[in-house]
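Below is one structure, written out as structure tokens, with a few remarks after it.
Just one protein chain is left out here, and the rest sit where they should.
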């Protein structure tokens, strides 16, 4: 039971298909991370080990972090950039093998920093699915200049291709910063028309919006609803995001219809 | 004894009535928080569990956090937004009861996100005091548009009403961000004339200035003094703030008269 139990509405418990929160771990210590999961792990569905970070961390320690997160019903997965590095080095079989050995159940297939032919990306997604992984794909470019070249129609087509290939969810890229990329302008404000175009053309429960900034989280919760899927949440904001979803913070109090 | 003991001036020890530091905990893990208190707990007087965060945390764990903080002579209390939610749900008696059972000794009575008749607010402050709680009230609105409607005269009158009703201290609202609210402009700079007006009309030891940004902390320390009451300090800035107060950082070195 929670403190002041009578004051908070309840959301659907994990595992759930929407209202997902994906957290970005860029190298937390094992015990610090577990201490955090003890207090707010129930609000985390997915956890991304950011970009190539785990390739410089001790293998045994990473196995322990993976098991620890899974104990709290949090599904950890390696960042898409790590997949892209394996792709560039033509080491995809080794990549899948190592991911399996480490205990990962989910992989991200992205092309944010690398040019991958869309047909090839589809094949890789299908292969990862065949190997038994849950697949999260990502659409968007990490370089703002490259990202701006993607029209909305391009984005929708790429998302549809990934979903057709078997991706379980598609991330809308925003990086750690949430500025000048994808759905966000240079100051991190939401480009509402772009969001509208995407949700008109793609089932919204298939999308995870990377939304590291509070104003972005509030926007998506108020526009799409409490059960919007949000990603790239910093570890220290896990509880804060959940209170926004539940109307327990000034910004959404009385506005979320729970 | 401290390291390099001969280099640092000493402030009055806790419990103290001014020079108070109030920290904002938005969901730290228990052991991480205790590890921090071990190194800098002596510089923390009050600790706010931000807005409605504890209503989504395990009751037993929150009891342990409360006891842990009290062990370090830190006085934790639930955020004013939680009180406001109880007020909106007409659950004030249950709110006071639960706060008592959990072990809280201090409560915040605010109307930052909710309209509460000033006379009602006074009654509630008095009731909390009767029940044996220390009361910190807050003046200011969380919505910047609403907050701007409060004239300086309004603010002073509201603060005086809260003090007359029995509030031990009054928080000057600035939220977690410290921007575009209360005493701070859109960039977080201090509105000096507004601060001057407040301190001309209210005994300054009765006010706690929410001042999450370093430039704001420096301003208050240099204008009002080492023993100014400051709030909404992030946990990782506890030591940093104390060094500003003591002239142990470049910004205040040789300027604080200790």
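In order of appearance the chains are A and B, and numbering begins at 1 in each one.
In the analysis below, a residue touches a chain if its C-beta (ideal position, glycine included) is under 8 Å from a C-beta of that chain, and two chains touch if they have at least 3 such contacts.
Quick caveat: nothing in here was measured; it's all calculated off a predicted structure.
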Of A:102, A:152, A:204 or A:256, the residue in touch with the unshown chain: A:102
Candidate in contact with the missing chain, chosen from A:47, A:82, A:136 or A:248: A:82
Residue in contact with the excluded chain [from A:142, A:155 or A:169]: A:142
Residue numbers in chain A that touch the chain omitted from display: 26-32, 50-59, 61-63, 78, 81-82, 84-86, 88-89, 91, 94-95, 98, 102, 112-114, 142-143, 175
Positions on chain B contacted by the hidden chain, ascending: 1-8, 31-32, 34-36, 38-40, 43, 236-240, 242-243, 246, 248-251, 253-254
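Just so it is clear, only the chains that are shown with their structure count from here on.
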Between chain B and chain A, distance of the C-alpha-averaged centres to the nearest whole Å: 34
